[in-house]
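Just one protein chain is left out here, and the rest sit where they should.
Now for chain A:
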Amino acid sequence: MWRGLWTLVARAARGPRSPRPCTRQGSGVPVPGSGTTIFALSSGHGRCGIAVIRTSGPASGHALRSLTAPRDLPPARSACLRLLSHPRSGEPLDRALVLWFPGPQSFTGEDCAEFHVHGGPAVVSGVLQALGSVPGLRPAEAGEFTRRAFAHGKLSLTEVEGLADLIHAETEAQRRQALRQLDGELGHLCHGWAGTLTQALAHVEAYIDFGEDDNLEEGVLEQANSEVRELQLALGAHLRDARRGQRLRSGAHVVVAGPPNAGKSSLVNLLSRKPVSIVSPEPGTTRDVLETPVDLAGFPALLSDTAGLREGAGPVEQEGVRRARERLEQADLILAVLDASDLASPSSRNFLDTVVAPAGAGSPNGNSQRLLLVLNKSDLLPPGGPDPSPNLRPHLLLSCLTGEGLDGLLEALRKELAEVCGDPSTGPPLLTRARHQHHLQGCLDALGHYTQTKDLALAAEALRLARGHLARITGGGGTEEILDIIFRDFCVGK
């Protein structure tokens, strides 16, 4: 049998008439992987009785069986009560309703499973982690369920029209979520790792493209190898230490922003019913971001007081302004506070132009952020109300001093937060963390393949894969970045 095989291989490699030393493989173009199975929390987060976790993809049935072992799959499309337990440890997680939708009769057209679990964060995170430990499953990317449904022809034409908006909204929400999670130690670490890995990849690429007849310095490959080994150690240590990483901050992020002395801190104190921020008539009193977890109209929220936005203050306050702007980027909802009696001042106008106007719904670039415009100090206004400014968007009048208008504000907050918290894609921080871990683990696995592979092109592919995983967290890693490093570090070309 072996002999026959070798003759055939040799014949294939030789060509019809004469020897041809180039050996070949018949593989064509790689098919993009749609074979993976994804999972995500599909219901909103915040206070709720029941949370729905959904999977889609070929391993859905396997995942369902793994969590409900030793039971068989429930009948298609009918709810069954099952005890969920962790597939590895066997630890019970929750008693839940499960549903089994074999494809193509499902939302995405693939095999889908739904877990209706109790809404507590511990249960949800336990089930998500259990799903993540099932081979072939990974956390869903933003908009991925919708995309799969579209790919399998499950969305009608009218629904398709909304698709781009929907995916964009989900991506935006996830981007803000990721920004928040990356703010701090983990982000710093990831960017450092990405930098090291990009450098190592660039040097390996240089060795492939120029190693042969350009004079690269000695030891380019050895240095890349040692960098990869260090990175493996750092990633491994990080993944083993579960406590490290990000601070989990639950709830909708509500950021109070406005020009100096508009009464932001007064509003924060009023809403949190405790003196969180120092209040004074002097502009620039708040210089840092002050956070306080509050219950706003029944929704968990993280309320941030920020420095008044203005130019030209001292360096400490400027840093406060920078942080305030950064926090605005990450906000789920902005409470924009202006002094109702001072709408014509340059700082108010500037704030209206740079923060309020771009955040407005339906802005041309589609980056709309939720924003409530609050005109504070209504007690200082003449009886006729504020100046009839034609360009002012819908707003709420409030007096932090007398408490007038607070009920209206709370009602408006309730409406906005209901939408923010009801949006499943913003997800709990837990899911973001699961995604980070998934990609860090993927990166580490790929680095392992790099060190084991002898064929340099295959090894470089493993490094590219590793960089791709980090890029899902930090971005970057494109060809030009690699080439820039090559041409910066080496004198190549003739």
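The rule is short, and it goes like this: a contact is a pair of C-beta atoms (placed from the backbone, for glycine too) under 8 Å apart; a residue touches a chain by one contact, two chains touch by 3 or more; residues count from 1.
Here is the rule we go by: contacts and distances are computed from a predicted model.
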Among "Auxin-responsive protein", "Presenilin", "Geranylgeranyl transferase type-2 subunit beta" or "Protein MTO1 homolog, mitochondrial isoform X5", go ahead and choose the protein name stored in UniProt for the chain not displayed.
"Protein MTO1 homolog, mitochondrial isoform X5"
On chain A, the omitted chain is touched by residues 1, 4-5, 8-9, 11-12, 15-18, 21-30, 33, 135-136, 205, 208-215, 445-446, 449, 452-453, 455-458, 460-462, 464-465, 479-480, 482-483, 486-487, 491-494
